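Of the protein chains in this complex, one is absent; all others appear in place.
Up next is chain A:
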């Protein structure tokens, strides 16, 4: 266990161990997870890029580690990966900014 850090890169390799304390739920989660990333209406490649974008908006270092590597394995280029991160960033900042309308509504309602 990491003594001085909340996050430890080697913990990613232990992800599967979450099933040890709750086998049924853990197994169901990994089965679901695996199914989600299979080729479907979206290609596995497209799903990998979505996962990379979400990994950044969630600021999950394990997911960033995993999906940067996954992207390389799939032959996804650096440019594609960075554009996916920008999509995440745009939605994140857009989500903040669109609340500005709420602020405007409130101010407009209160002001004479």
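Methods note: a contact is a pair of C-beta atoms (placed from the backbone, for glycine too) under 8 Å apart; a residue touches a chain by one contact, two chains touch by 3 or more; residues count from 1.
Keep this in mind: contacts and distances are computed from a predicted model.
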item	value
Missing subunit (named according to UniProt) among the choices "Phosphonate transport system permease protein", "Methylene-tetrahydrofolate reductase C terminal", "Ectoine/hydroxyectoine ABC transporter ATP-binding protein EhuA" or "Arsenosugar biosynthesis radical SAM protein ArsS"	"Arsenosugar biosynthesis radical SAM protein ArsS"
Of A:18, A:36 or A:72, the one touching the omitted chain in the full complex	A:72
Footprint left on chain A by the chain that the document does not show	13, 39, 43-45, 69, 72-75, 77
